[in-house]
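Below: the structure, in structure tokens.
Entry: subunit A
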Amino acid sequence: MQVEKNFEPTVVAFCCNWCSYAGADLSGNNRIQYPANVKIIRIPCSCRLNPMFILRAFQRGADGVILCGCHPGDCHYTSGNYFARRRMTLLFSMLSFLGIEKERCRVEWVSAAEGAKFAATMNDFVATITRLGENKKLEDLRCKK
Partner candidate 1 sequence: MKKISLEKLNALFAEIAETKALYLPVDTETGAQYQKWEEGKTLSSALNTVRSAKDFFFPQTESLVHFKVEGKKIEIMDVRDEGAPFVIFGVRGCDVKSFELLDRVFLQDPVDTYYQNRRNNAIIVSLACSEPEETCFCHSFGISAADPAGDVTAWIKDGEIIFRANTEKGEQLLAPLPLEEGGEAKAEEARSEIEAITKKLPLQNLPLEKFKAENLMDFFNDPKWASLSQSCLGCGTCTFVCPTCHCFDIRDFDTGHGVQRFRCWDSCMYRDFSQMAAANPRLSQLERFRQRFMHKLVYYPANHEGRFLCVGCGRCLSRCPISMDIVKVIKELGGERDAK
Partner candidate 2 sequence: MQNEALIPYLGVVTDIRVDTPDVKTFRVVSAADGQKLFEHIPGQCAMVSIPGVGEAMFSITSSPTNREYMEFSIKKCGCLTSWLHQMEVGQYVTVRGPYGNGFPVEGAFKGKDLLFVAGGIGLAPLRSVINYCRHYRENYGTIDIVYGSRSMEDLVDYQEILEEWSKEEGVNVHLTIDREQPEWNGHVGFVPNFVTELAFEPTKTAILCGPPIMIKFTLAGLEQMGFPKSQIFTTLEFRMKCGIGKCGRCNIGNQYICKDGPVFRLDQLAELPDEY
């Protein structure tokens, strides 16, 4: 795949309020670096992530979308992330079925204590998206400048 030079991807990270958002906070407090391309959106629980949010993120210019939530079994609301897991599995499978690069979406479980994992995950995801290049298959041409 041809990758444009200086391609700076936009990555949207939906982070659960109780674990991953705190994890992101921790990585900041510990001065662990992760790319500025990541735009974090806080959600109350990973299961708040409506599939529509992912699609709209792509529509409005995201090149990759990642969902971070509590580890299975640790959900603040007991079982939210279990439902999210099923939904995201099916949604990602459908996106792949429609021919959209499967690496563009990801789910990672990051706890409040895993600041380093958060940063590492983001570094890795941004690198993956940079390699994949611009999101062309789920873009809305009207939103392009």
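Simple rule for what comes next: a residue touches a chain if its C-beta (ideal position, glycine included) is under 8 Å from a C-beta of that chain, and two chains touch if they have at least 3 such contacts; residues count from 1.
In picking the candidates, the idea was that all candidates are chains of the complex that A comes from, given by their letters.
Predicted model, so just to flag it, every value in this text is computed and none were measured.
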Complex member touching subunit A, one of 1 or 2: 1
Touching residues on subunit A, where the partner in the complex is candidate 1: 60-61, 142-143, 145
